[in-house]
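Take a look at the following structure, please.
Note that one protein chain of the assembly has been removed; the remaining protein chains are unaltered in position.
Let's turn to chain A:
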Amino acid sequence: MEHYNMNLTLKVWKQKNTNAQGGFETYSVKDISSEMSFLEMFDVLNEQLINEGKEPIAFDHDCREGICGMCSMHINGRAHGPWAGTTTCQLHMRAFKDGDTITVEPWRAGAFPVLKDLTVDRRAFDRIIEAGGYISVNTGNAQDANCLPVDKHKADLAFAAAACIGCGACVAACKNSSAMLFVSAKVSQLALLPQGDPERQTRALNMVAQMDKEGFGSCTNTGACEAECPKEISLTNIARLNREFIGAGFGSEK
């Protein structure tokens, strides 16, 4: 792969805190290597700002290997930028060319208030999990793991749903700011496994209720969430959630 350097113009959302008015600031960065990750390019920009005596841009990031779900930039109108199945931290600068202007915004959703610049508050996701995204088993209660064989096909589907990293790109990508892909991934994982069966009805009802309470929008089956999901969580999970939810609504004895 040929490496090259580029000069770029960046239009970045700056916002002092949740209550402040935000706006775009324009920056230019020079000699960015195509081998850098997108966040390393931001490191270069921040280093430059600090050296100029200015305040750097606040953004969330941690593992920088695409698994922790902390990074969250809306790049040129797309959650996590132009590459499919990729988090912001795994996006590399060879996706861009010399002279490009790149617009970077935080996740936009009422349920994810901006904390500062590109950083948002995603605790709503934790509260949805608290509403039922678990199997109620205390430490020490488990039987031998192989006492419960699980159909490999279902186990694989459960794993594919469990790959969700909770980054919130699905919400940011959705015109309704719906969290259905996130909620359906957890509901699916646990509904597909025999261990999750006893609580499947209350889980679906309670997690959806909490999702609504947090102010996430409705799902209109547009599929933007699936298209932008860095872990390529399938839309079929939403169909499964709908079945679980409706089944629970009719079938629940509570």
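Keep this in mind: contacts are C-beta pairs under 8 Å (C-beta built on N, C-alpha and C of every residue); 3 or more make two chains touch, one makes a residue touch a chain; residues count from 1.
Criterion: contacts and distances are computed from a predicted model.
J.: Which of the following is the UniProt-recorded protein name of the chain this complex doesn't show: "succinate dehydrogenase", "DNA-binding transcriptional regulator, ArsR family", "Putative ABC transport system permease protein" or "ABC-type quaternary amine transporter"?
T.: "succinate dehydrogenase"
J.: From the list A:33, A:76 or A:222, pick the residue that touches the absent chain.
T.: Answer from the full complex: A:33 touches the omitted chain.
J.: Going by the contact rule already stated, which one of A:58, A:209 or A:227 would touch the omitted chain in the full complex?
T.: If we include the chain that is not displayed, A:58 is the one touching it.
J.: If the missing chain were put back, which residues of chain A would it touch?
T.: Looking at chain A, the ones touching the missing chain are residues 1, 16-17, 33, 35-37, 39-40, 43-44, 46-47, 49-51, 53-56, 58, 60-70, 83, 85-86, 90-92, 94, 115-116, 119, 121-123, 125-126, 129-131, 133-146, 148-152, 155, 158-159, 162-163, 165-166, 189-190, 193, 195-196.
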